Each structure stands twice: as structure tokens, then as C-alpha cells.
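What you see is the complex with one protein chain gone and the rest in place.
Up next is chain A:
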Amino acid sequence: MKERLQSIKQEAITEIEAADTQKSLQDVRVQFLGKKGKITEVLKGMGKLSKEERPVIGQLANEVRDEITASIEEKADLLEKQAIEEQLKAETIDVTLPGRPTHTGGPHILMKTIRDIEDLFIGMGYEVAEGPEVETDYYNFEALNLPKGHPARDMQDSFYITEELLMRTHTSPVQARTLNAHEGRGPVKIICPGKVYRRDTDDATHSHQFTQIEGLYVDEHITMSDLKGTLNVLAKHLFGEDREIRLRPSFFPFTEPSVEMDISCKVCNGDGCSVCKHTGWIEILGAGLVHPNVLEMAGFDSKKYTGFAFGMGPERIAMLKYGIEDIRHFYTNDVRFLKQFHQV
């Protein structure tokens, strides 16, 4: 029987080696180790053996079974590995093919510009104030030191709805409304973004609708130098740390003194080029100390309180920053235009 077991072992090893699929390996397992397998068969004949021989043959049979089992398992691992390798090979893809497009929406560049400025001033303790786009003549003009008959409020320049109502021509009425609501008590620190409307024919540099963003700070002891410092922060935030600013006198009915702020031209660095009309400077915004009439009309004591205000056009800022050549792009919504600014 010893010989029989040895030959079964040899036979098994040969067949294990020959097995090249999981299935044929399984057949080998059944053939040798199964309930009706060759080892079991041998063990069935154990009854004929002597008492002394039985344990010896029994042990040998166990050893042979273990060896065959080990060989089968080893082979099984090998076959599985091969199978996986083949599967992986079959599953190989061209990683250079394009991926599935996702939907990438994004903000409008004007709204992004406005939000950027809002956030800068929120960080400095300002609140965002909003107001109606259709305004009363009082808030749009009178409360801002533009009495009836003032040249700057020509009927020709505004879209009137009735004698007393019009599309607001600037976001300044929000300042007047907010001051009123504060009932003569400062501080008032607001930033006011919004849409405004003027009687202009739409062309590359004019739009009958555009946006503005204004700031107002009213408190005791507010100075022109505070305005200058604040505008400096704004200019550097918008256009870069290396930009210089300058203030020069201007005129707005609702501020006195009034100034305009220029930044040094980025294109020529102040040497003069066509972008800056050879002045080295580019006009960015208007500003000034709040006119005492505006403060008094809103119930503030102009001897006690002073304030500064500034206002700018996000369209102009975006056009300067990105070299956009036509203001109408902001309102035609060409996706090829809109998508260029999602990352900025």
C-alpha cells in the first residue's frame, strides 16, 4: 500500500502540474481528495492491514493528502494570479481619451468684481446696503444736494417714469436712505452695489444700464486722509500692490471737497501710453467728503459728523483689469465670454 500511496502522490503532482484552469484543478482535487477520490479509496483498504501497519500507513496517507492539498493550493494561487493578470490586461483602457464632461457653471464677471469689493469692505467692518432701482426724485437727486433745476439732473440724462419717479442714475440714493434710517447717529459704514440707468445709447463704451458700487463712512472725525488711506487699500487690492494712487480735485454735488482717484498705468508704469492717454494715470473712481447739505438733510449734525464717500463702476474696473474692449459684452451673455472669467 505504501507503493500505492507513493504512486498516487506522483500521479497527483503530475496532474496538478498539467492543470491549467481553475476547473481542471478542481477536477484534480475531486479525483484525489474527494469522497470517492483515490486517497479515500486507499484508506478504505486499511481494514485489511495488520494492527502495526495501520498507523504507519495512516500517517503516510495523511502526509500524501497534505502534500497534494498543498500543491493544489499553490497551483490555485498561481492560476488565480494568472487569471487576474489576464483580466487586467483585458481591462486596459486608453487613459489619454477625454473624460466625461461635467457641468461647470460660474459667476458673471461683474458680480464677481462686486463681490470681491464687498468682501474687502466687509472685512473692514462695512455692511452691504441695497436700495430700489426705481427711485424717487427726492432720494436720487434732492437728498444728494441736487435740487430741482440743477444742471446735473437734466431730464435728458435720466429715464423718468413719472415726474417724481425715475430709474436711479447712481447708487448714491442708497447712501441717503441709509443715513436717514440712522436718524442722526453714526457710525454709518456701508458699501452699496447695484444696477443704475442713464439715457445713453449703447455702444462700445456706453450702456444704458450698468453697475456701480459705492462706499460711505460717516462718523466723528472722518478726514480726507482717511479717505485716501481707504482708497489706497482698495486700489492695491484691485490692481496690485505695486500700483500708486493719486487724488485730484473734481466735482460732485454730494461731496465737498470732491476728488477723483487715478492709479498709475499698469501698461507703461507711468511713462505714458495710449491706454492712459499719455498721462501715466488711469481714472478709477470718484470720491469726497460727504457734503454737509447731504448730512443735514438726513438728520446728521454736520458740525459733529463728517464722512467720506466713494463710487466706482465695476464694468470699468473689469475692462481695465482684463482688457475687455466693449461694455456690451457684459450684457449679451456670450458663453465664450462668460466662461473666461470663472477662474479669476
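Everything below uses one rule, namely that a contact is a pair of C-beta atoms (placed from the backbone, for glycine too) under 8 Å apart; a residue touches a chain by one contact, two chains touch by 3 or more; residues count from 1.
The rule is simple: contacts and distances are computed from a predicted model.
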Task: Record-based protein name (UniProt) of the chain missing from this complex, from "ABC transporter permease", "RNA polymerase sigma factor", "Phenylalanine--tRNA ligase beta subunit" or "Cytochrome C biogenesis protein" - done: "Phenylalanine--tRNA ligase beta subunit"
Task: Sole contact to the chain not displayed, among A:Lys9, A:Arg65 or A:His291 - done: A:His291
Task: Given A:Phe32, A:Phe310 or A:Phe330, the one touching the chain that is not displayed - done: A:Phe330
- [ ] Among A:Asp27, A:Glu142 or A:Asp226, single out the residue that touches the unshown chain.
- [x] A:Asp226
TODO: Spell out, residue by residue, where the missing chain touches chain A.
DONE: 97-98, 100-108, 110-111, 115, 121-128, 130, 132-136, 149, 151-152, 154-156, 159-165, 167, 186-187, 189, 195, 197, 199, 201, 208-209, 217, 219-226, 228-230, 232-233, 246-251, 256-260, 277, 279, 289, 291-292, 306, 330-336, 338-339
